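Let me begin by presenting the structure, written as structure tokens, before commenting on it.
Apart from one protein chain that is not included, each protein chain of the complex appears where it belongs.
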Amino acid sequence: MAITFKNVDYFYNMGTPMATAGLKDISLTIPDNSYTAIIGHTGSGKSTLLQHLNALLKPSSGEVQIDSRVITAETNNKNLKSLRKKVGIVFQFAEHQLFEETVGKDIAFGPMNFGASQAEALEIAREMLTTVGLDEKYFDVSPFDLSGGQMRRVAIAGVLALKPDILVLDEPTAGLDPKSRQAMMDLFLELHEKRGLSIILVTHQMDDVADFAEHVFILEQGQLIKSGTPQEIFNDYQFMLDHGLGLPKATQFALQMRQQGFKVPTLPLKESELVDLITKQLTETEQ
Amino acid sequence: MKSIEVKQLSYRYSAETELVLQDVTFSVDAGQWIAIVGHNGSGKSTLTKNLNGLLAPTSGEVVINGTTLTEDSVWDIRKQIGIVFQNPDNQFVGATVEDDVAFGLENRQIPHDEMHRRVKKALSDVGMADFATREPAHLSGGQKQRVALAGIIAMQPAIIILDEATSMLDPKGRSDVLNIVQELQDRLHVTVLSVTHDLEEAALADQILVLDGGRLQATGTPKEIFSQVALIQRAGLTLPFVPQLSEDLKDSGITLPETYLSEEELISALWQLHLKM
Partner (left out) sequence: MDKLILGRFVPGDTWIHHMDPRSKILISFYFIAIIFLANNVASYALMIAFTLGVIFLSGVDQKFFFRGVRPLFFLILITVLFQLFLTRGGHVYWQFGPFALSQYGIISSVYVFLRFMMIILMSTLLTLTTAPLMIADGIEALLNPLKKLHLPIDQLALMISLALRFVPTLMDETMAIMNAQRARGVDFGDGGLMKRVKAMVPVLIPLFVNTFSRAGDLAIAMESRGYNGETERTRYRVLQWHRVDTGAIIVMIVLTAALIFARN
């Protein structure tokens, strides 16, 4: 299932003297079964855009099409709930949404809101707990007794329990240590590749963009200023630097190599590509 | 002179629980930058809290600038240590930027005029002078951490501790904070102790201490530590980009004479190889 924005504007404090634009004339399509990255500085409109993906916010003008539903400013607030089952959002520091007595019940909370019986919901919860890589022994433990990284996983399981088609992740690894970060990024890739979930990742880490995304949207001051594949985006490295967004470390390294005098025909994005490039350079001269 | 001396420090939260820190011993020279690294839950934060008396050692002792940390000396020792904590929001005490910077000075009963002068200076040192009257709700995480740093600079401590101070920041905020700390250390020769799981940040240090399971696993310069790949992995950490790249190049048959930390070093080493071939 795809999501399409057509000329979406969004204003905060509509109809008051303090109205400010959150989004300006955004048109984009997030195709079915894709891995998309959304990047931009704090305050660029990323979180406003995110909240349009499951109709937590409705556009002030323009329209958002989620699957076959069209959301406009006039759309009634009722009956939006079914959309939230299809598009699951894991917000920043998602561990702050946990509230139940046990991990199991907390994960089951979502499915029960959508009408699953307690038994069904707990069964889904058990499955999701292992999906996010936590041992079953945590099922009956209070979520507040877990470490920060484990709590984050429980929160993600709570969103996955809705069995969404699209999983939206707002800086899901912020504050985690390197090992947990890696494990979590691997989990999302697996969900995408093995279970066919579309992933929409909001991130500041250009390395994650390079390593995982198929398509990138860049926001600045509520506007879409660039989009393309990671290769297209980072090939225009001057643009990325000018807008203070940075580059993947491998790309940055390769640019410095180019300055030193190495031949860098295509810019590498991933570390493995950089290793190939360097080995090739150093062995070709040998011949 | 030794700025920080930690002798056989052990700590447990209560008699029934396991030791969170076991027999940790190290010392830091004045003006050094030292990084304590380890994954979340390795005991890093407990160690920090033992250094300024927020927690009292179960056994062993902490000596700051020659003074042993005791119940009597704790307030004097806190004057010598400034800590920037992890969460930018939870350490912002003042209702505005300038009020927050002034908070520590008020506690130390600095006279009014002196206080205003120090607040102004500290805010310009961290590049936040234009934000003096702003409220924290309108600041980014990186800006809040810069204000926290200003609050510390204003107190003129001998030691600055960064307790995961950059882990919740975006890349820009992170580099802003680290640049300011580096600049401060150059100018004022303060001792910096950064507690982190980010080895890119640890690479800035003179010495790295690797903490795992509450024990000190290794001590050394960044180059020494980063050449021990197995150690890093066991400690649940990942190598910074340049040492990692050097490792992977080694694996694909390119032999480099040593471990490099900066891009420039590695590139010029590669260029040397390139010329020789």
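Each chain carries a letter (A and B) given by its place in the written order, and its residues are counted from 1.
Everything below uses one rule, namely that a residue touches a chain if its C-beta (ideal position, glycine included) is under 8 Å from a C-beta of that chain, and two chains touch if they have at least 3 such contacts.
This one's a predicted model, so the numbers in the text were calculated from it and none came from an experiment.
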Displayed partners of the chain not shown (whole complex): A, B
Sole contact to the chain not displayed, among B:3, B:22, B:52 or B:207: B:52
Selected from A:84, A:152, A:215 or A:249 as touching the chain missing from the view: A:84
Absent-chain contact - pick from B:10, B:96 or B:228: B:96
Listed residues B:9, B:47 or B:115, member touching the removed chain: B:115
Residue touching the undisplayed chain, where the options are B:44, B:78 or B:197: B:78
Those residues of chain A which, in the complete complex, touch the missing chain: 13, 17-18, 51, 54, 56, 77, 81, 84-85, 88-89, 91-92, 94, 96-99, 109-110, 113-114, 144, 158-159, 162
Sites on chain B contacted by the missing partner chain, in the whole complex: 49, 52, 54, 75, 78-79, 81-83, 85, 87, 89-96, 98-99, 102-112, 115-116, 119, 135-137, 151, 155
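Here, only the chains that are shown with their structure count from here on.
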Residues of chain B touching chain A in the complex: 39-41, 86, 140-141, 167-168, 170-172, 197-199, 236-238, 241-242, 244-245, 248-249, 252-254, 263-264, 267-268, 270-271, 273-274, 277
Chain A - residues contacting chain B, complex: 41-43, 147-149, 174-180, 182, 204-205, 244, 246, 249-250, 252-253, 256-257, 260-262, 271-272, 274-275, 278-279, 281-282, 285-286
